[in-house]
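A single protein chain has been omitted from the complex, and every remaining protein chain is retained in its original position.
Chain IDs A and B follow the sequence of writing; residue 1 opens each chain.
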């Protein structure tokens, strides 16, 4: 966690744009939350043409949805949403009307990585979690 | 928002059926919630054959999941779910045992469209939001 999904129509994002988005999403998430980058996942599922509709008509919406650990301050969430929205619009030139960014909560206790239930999103809990992971790998 | 995902196996829905579903989902959502159609997204991800299982056996389930703004009355949610279920079964002839419809909540404050954090799902908040959008585009 987090997992950010950028859902577009095939042909929207080439490898260079995907790479730029992955770098920026990772940067924004770590800067705004203070959490490490190690487990920031960014995935780019694509739909074939003719498989997306807006207001009942065929369209090419850009749907960015992040699942982050619950407990972030509203200001953190808003900063993530705003920065991702603006970066995506700038990078792709997509109409701002066609972009959706949402950042959803998953309780830390509901997820496991590296074999351990996730820590709460605080500096102390994360430090303890990584220390435990390091010790197990030593 | 909302985003409705209709997840099926390749070959289940042709362009005509996708179009009919997108139209109906948009109609049902706007009728039941009173919200405008402008931002209703309907997407049709597909799985290759052999990539879905029900009860441990290969199957072709039909999984319709909507993400809507939190705060809708239970009666609104139930009406959406029931109408989408019945329409899908009728349109496709799929077994009712193989259809799942779920409608999930996303707090309005957790999402952005057109560059603005979403309004709460009330008439007054939505009117103010669209007025702000119109003013910005004027």
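Rule of thumb we're sticking to: a contact is a pair of C-beta atoms (placed from the backbone, for glycine too) under 8 Å apart; a residue touches a chain by one contact, two chains touch by 3 or more.
All values derive from a computational prediction rather than experimental measurement.
Annotation: of A:49, A:73, A:112 or A:127, A:112 touches the absent chain (contact as defined above). Counting the whole complex, the residues of chain B in touch with the unshown chain are 7, 45, 47-48, 50-58, 61, 63, 74, 77-78, 81-82, 85-86, 89, 96-97, 99-105. Residue positions on chain A in contact with the hidden chain: 1, 3, 15, 18-19, 22-23, 26-27, 37-46, 67, 106, 109-115, 117, in rising order.
We take it that only the chains that are shown with their structure count from here on.
In the Cα superposition of chain A onto chain B, the rotation angle, rounded to steps of 5, is 120 degrees.
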